[in-house]
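All protein chains but one are shown in place.
Our next item is chain A:
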Amino acid sequence: MSKVIEVLMQMASNAEMSNTKSLAEMLSNANLTKAQELAIQTKDMDALKVATYNLPEIRCYPILLPDDKSEEVSTLINRTVANF
């Protein structure tokens, strides 16, 4: 796994990382590039993107339709009609 991802995982899953000293220590031992380390320290997401080689591009991710006629609804309509 890439080093920057390991660092982001550590930061997100280890409560100790809210301690500035522990975070600084982890960062200095993480073997990140200078640009990545700086981007993380300054919480600069855009700079981290630029500094991270080969980052997959995500352009879009809606996965829902406003008008997805689901089974449940059509069954319900049929049942309502049948009751008239």
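Everything that follows uses one rule, which is that a residue touches a chain if its C-beta (ideal position, glycine included) is under 8 Å from a C-beta of that chain, and two chains touch if they have at least 3 such contacts; residues count from 1.
As a working rule, contacts and distances are computed from a predicted model.
Student: Match the chain absent from this complex view to the correct UniProt protein name in "Cytochrome", "ABC transporter permease", "Tetrapyrrole methylase domain-containing protein" or "Nitrogenase iron-molybdenum cofactor biosynthesis protein NifE".
Tutor: Not shown, but named in UniProt as "Tetrapyrrole methylase domain-containing protein".
Student: Given that one chain is not shown, which residue among A:2, A:19 or A:33 touches it?
Tutor: A:2
Student: State which residues belonging to chain A touch the missing partner chain.
Tutor: With respect to the unshown chain, the touching residues of chain A are 1-2, 4-5, 8-13, 17, 39-40, 43-45, 48-49, 52, 54-68, 71.
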